[in-house]
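Presented below is the structure to which this report refers.
In this view, the complex is presented without one of its protein chains, the others remaining in place.
Entry: chain A
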Amino acid sequence: MDLPPDPPLVLLEGVSKSFGAVRALTDVTLALAPGEAHALLGENGAGKSTLIKTLAGVHRPDAGRLLVDGEEARFSGPADAKAAGIAVIYQEPALFGDLSIAENVYTGRQPLRSGRRIDTRAMHADTTALFTRLGVVLDPARPARGLSIADQQMVEIAKALSFDARVVVMDEPTAALSAREVERLFAVVELLREQGAAVLFVSHRLDEVFSLCQRATVLRDGKHVWSGPLTGETPDGLVRRMVGRELSALFPKQDTEAGDVLLSVSRLTREGVFTDVSFDVRAGEIVGLSGLVGAGRSEVARAIFGIDGVDAGEVAVGGKPLRLGSPTAAMAAGIGFVPEDRRQQGLVVDASVERNVALASLGRLSWFGLLFGRGERRLAEDWAIKLSIKAGRLGAAVSTLSGGNQQKVVLAKWLSRRPSVLIVDEPTRGIDVGTKAEVHRLLSELASEGVAVLMISSELPEVLGMADRVLVMHEGRLVEEIARADATEERVALAAAGRSGAES
């Protein structure tokens, strides 16, 4: 691999990290040189966050070394990383809203005067000096609450400067910024570089990467794919490096004849989240909804199901308009929703398997609101067999089940209602390969029985294998619709990165 021109400030060498059975990073190497802005690229789940958290001292690597200034460093917590001069600016900084800006910058290290009292005047003067260096105008005395995200980031950067950070990691800092704020941020990055700091810049926006960074590192599936200078590279080339994997697993979507439109979404808008989203899903179809994390995919699903309200637009199920903002109405219309966060949204994990399976069918199982007899148990037994749920007892808490079996419980909960429209958000996240194939087979069967399936997934092979059509969202808008025959990883990834016009 290529080495940076100067001896690196920070060198991660052969770093591996696993969480349980999941290998988040495998033998990853990253070198940051003084005075460079270095882009860290990869798809969702490629290991970028884990790598950043390793640098920040949040995670300890299972294998590999971390060298700061050529000397091996072991971080036992974020404080050690900070002491070594590594600062991380997160997408949405967590400031103390009730403290002043200056107090936020100097949290825990306030300048003191006699009697251990905080020297407010000195603190404000120092903070103003930092902001002057950054070219930012902010009053150090005002409370941090109510600051824009861009200004919050500036406070974080001032904090980093105040303890002479030499490595500044920025995790998707521009995601929530306006164009002018992005410009200001870039000017600050240039300043940090001039002062000899290294900036690790994580962004999905390739145009920004090219205008700001000199070198880049690409991760894929937790492994190091490529590092090198950006001169001579093209955005499309980088996307290919990020995606470039062979379609190893095959997903068995049976061909079906698409029937009537069962779910029709038109001009759905939730201000600041997604805008003007329109699409149809027909009986027997699986429609994939793709895009980067934060593109608004799950939010659209939540709005259709009535969890969140919308500002404009309509949804119709089976031709009838749906009253939005009410999950009960959505369920009555025949929509089932397997949400993204299984433990928080999909299940009541402390309750038993049978209670969870029956939770969305209570009205049907009860007689004048009363639940006598074994209706819940029988429903759960029935679906436990159909989906081969492996649970010791149906009275056992769902939390005792494996992730895959938990997901089957969520599916059973909704399938037992015989929905005509099923929305699944990341249906196979965090479940083992065997169960994954079962879930895919199940979705395919449902489609062949005439259910309209909307599948949100961050896994491109899953989307390409399962979906009859792929819709791609980018920054809250539906930017492309790709038919099954034309869908390739590259095309979907380019559209998701907001570069749909740039293919070929």
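Methods note: a contact is a pair of C-beta atoms (placed from the backbone, for glycine too) under 8 Å apart; a residue touches a chain by one contact, two chains touch by 3 or more; residues count from 1.
Operating definition for what follows: contacts and distances are computed from a predicted model.
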- Query: One chain of this complex is not shown here; going by its UniProt record, which of these names is it: "Autoinducer 2 import system permease protein LsrD", "Polyketide biosynthesis acyl carrier protein", "Tryptophan synthase alpha chain" or "Putative tricarboxylic transport membrane protein"?
  - Reply: "Autoinducer 2 import system permease protein LsrD"
- Task: Please pick, from A:77, A:196 or A:395, the residue that touches the omitted chain in the full complex.
- Result: A:395
- Task: Would you mind spotting which of A:366, A:448 or A:488 touches the chain that isn't drawn?
- Result: A:366
- Task: Out of A:101, A:347, A:389 or A:443, point to the residue that touches the absent chain in the complete complex.
- Result: A:347
- Message: From the list A:124, A:166, A:297 or A:355, pick the residue that touches the absent chain.
- Response: A:355
- Note on the structure: In the full complex, chain A touches the hidden chain through residues 305, 307, 327-328, 330-331, 337, 339, 344-352, 355, 358-360, 362-363, 365-366, 369-372, 392-393, 395-397, 400, 413
